[in-house]
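The complex is shown incomplete by one protein chain, all other protein chains being positioned as in the whole.
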Amino acid sequence: MNLNNSDTNSGRFFEDYAVGDLIAHATPRTLTEADASLYISLYPTRFALQSSKEFAKNCGLKDRPLDDLIVFHTVFGKTVPDISINAVANLGYAEGKFSNTVFAGETISVTSEIIGLKQNSNGKTGIVYVNTRGKNSTGETILEYKRWVMVRKRFLGVKDIPSNLPHLKTSLDGSELNIPEKLDFTKYDTNAAGSKKSFNDYRVGQLIDHIDGNTICEADHLFATRLWQNNSKVHFDINAREDRKRLVYGGHVISLVRALSFNGLENAQMIIGINGGTHANPVFANDTIYCWSEVLDKIDLNIRNIAALRLRTVGAKDKNHSMIVASGDGKYLPSIVLDFDYWVLIPKGL
Amino acid sequence: MNLNNSDTNSGRFFEDYAVGDLIAHATPRTLTEADASLYISLYPTRFALQSSKEFAKNCGLKDRPLDDLIVFHTVFGKTVPDISINAVANLGYAEGKFSNTVFAGETISVTSEIIGLKQNSNGKTGIVYVNTRGKNSTGETILEYKRWVMVRKRFLGVKDIPSNLPHLKTSLDGSELNIPEKLDFTKYDTNAAGSKKSFNDYRVGQLIDHIDGNTICEADHLFATRLWQNNSKVHFDINAREDRKRLVYGGHVISLVRALSFNGLENAQMIIGINGGTHANPVFANDTIYCWSEVLDKIDLNIRNIAALRLRTVGAKDKNHSMIVASGDGKYLPSIVLDFDYWVLIPKGL
Partner (left out) sequence: MNLNNSDTNSGRFFEDYAVGDLIAHATPRTLTEADASLYISLYPTRFALQSSKEFAKNCGLKDRPLDDLIVFHTVFGKTVPDISINAVANLGYAEGKFSNTVFAGETISVTSEIIGLKQNSNGKTGIVYVNTRGKNSTGETILEYKRWVMVRKRFLGVKDIPSNLPHLKTSLDGSELNIPEKLDFTKYDTNAAGSKKSFNDYRVGQLIDHIDGNTICEADHLFATRLWQNNSKVHFDINAREDRKRLVYGGHVISLVRALSFNGLENAQMIIGINGGTHANPVFANDTIYCWSEVLDKIDLNIRNIAALRLRTVGAKDKNHSMIVASGDGKYLPSIVLDFDYWVLIPKGL
């Protein structure tokens, strides 16, 4: 299927997808140390592993890795022209697995397979499920995740086609977490990392208020979203939405909240899995974001002092959030902007 | 002529130029991979050649080249303190030739020769014509172009000096286009590039609406214009203009429009020549820019599957532009901001 026969590409609609289609996304991207510096200038991140080459070497790596979320956003951005340019909503993520650490100099290319389709009863939209895979220069998978989006139909009405829904896991289990081959937390430098809190100091059910807030500036999300070569109109063109506001890319909020979570999770050095994520309410420039985390699960990976925490980090536009996510009827409060469920690697003991 | 004898440099006026003067501009600049990443964060560009090292190698180059417009802006920026700091208007460009591809790590230095002078009848201003040349670390010319600007006079009145106007070509012809020595489009990867449209698919006279728009944020042009070390006051100091607005550097609009033209010109991988450019109306933050292109000419360069298109890309502040440039009297419509005439390299067949 080649949609580029017309002069310009206005993107796919629901009818343009079939289960089993494999889409090679355009514009591979070479990531460099510049992306690491830009990431620091875009988000208030202070995790030592991505900041210091020396710290990373002391943890067994050949260099400081690029932030996992640089990898996520780059992979995600490539899919936008083919998957979500006509999307009404980004509904969810599942089974995100980081499988090879990415270092400066590698080129990322991305493909997506259509794994599910479901028409909505309103006849205007349908849901497209994709499995997206990012690869490095040598063809190894670096990140794979499932995502589902609500996409506009080209023609109104519901056709007599059965739905085809993929199975999606609620969470990756420990055996699915890919520990970077040489990562080693046995000689961990707690002074450089900024904390002595290890896996052993966290308990399932624990709530951590990360305290710090950050007011998003229009340039913050524009520079970031362009850096990932994400060309979704709603982020860039004030004529794309009726309210003439530029919607902040949901991934920008993930990165912001992850950076703010440093205060309380200083040693949660790498995101290794993404179980799910909901962008509960839209975010715009001038919103001030706060966040807290809940420890959902713990696994001792039994190797080189490495363990994993399953975290749920919630972003809120409200400083006085009291760590409450939903109202009595189970709906997200209007102030909640992100509900993110993920696995991090952390030293077992320090 | 040394104008730096006083404590500070308030720039040259019309009387300070003589035909034949050669000016070595200050502050050579080493360009790096960081400039490539910053360029991506500043403009919504998705051309594969500048984004992916692997794609560039597959096209015969040793690395991904720096965007041609990074080179143009860097060269242009160096000339500002000596040529246009007291300019009233940037009137035009001609005969822009990119002659050696620039890669990360090279240092650009710039000289300009005064090639023409003409007093205006109002006695307040004159027109200065320059031939500007950028060189790389080994002294090879990387870009040469002619430009003319209207410059304030130091003293009012018209002196009895004959005008001296250079000959300026309307367009470079095919023999003046410098094909990068090793560039090769015979093994071109259309999946990575995002389109199968080649030289053969475009026809002279064809109009292409690039659809996408982008609302300029104040930081966008400030960060970009500083990156090129362009110190023109009107871009940075709200006291420099009576309306207290910061004028967007014209080159910023060229880069924005070029990036938006990806949708429809995905394989137009390199700008190789600049025939002319008019900044038809000023641009300010919060303007939303759209664009379209007209194919003005086509040349098969008969080597390694490389061909050239001569394009006219027009930028407009109006989403409903209908691809109309001028009103009945031949004047640019108030919504038109850029009229840019240039040559690109594109695969001949795919």
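First chain written, first letter: the chains are A and B, and each begins at residue 1.
The working rule: a contact is a pair of C-beta atoms (placed from the backbone, for glycine too) under 8 Å apart; a residue touches a chain by one contact, two chains touch by 3 or more.
None of the values given here were measured: they were computed from a predicted structure.
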item: Contact with the hidden chain (one of A:10, A:239, A:288 or A:302); value: A:288
item: Hidden partner chain, touching residue among B:113, B:144 or B:218; value: B:218
item: Contact residue for the chain not shown (choose from A:43, A:93, A:185 or A:332); value: A:43
item: Hidden partner chain, touching residue among A:60, A:105, A:166 or A:213; value: A:213
item: Touching residue (missing chain; options B:57, B:233, B:304 or B:319); value: B:233
item: Touch residues of chain B, complete complex, unshown partner; value: 2, 4, 7-10, 24, 26-30, 32-35, 37-38, 81, 105, 107, 109, 137, 217-219, 222-224, 226-227, 229, 231, 233, 236-240, 246
item: Footprint left on chain A by the chain that the document does not show; value: 32-38, 40-48, 51-55, 64, 191-197, 206, 208-215, 217-220, 223, 263-264, 266, 286, 288, 319
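Note that in this section only the chains that are shown with their structure count from here on.
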item: Separation of mean Cα positions, chain B and chain A [Å, integer]; value: 36
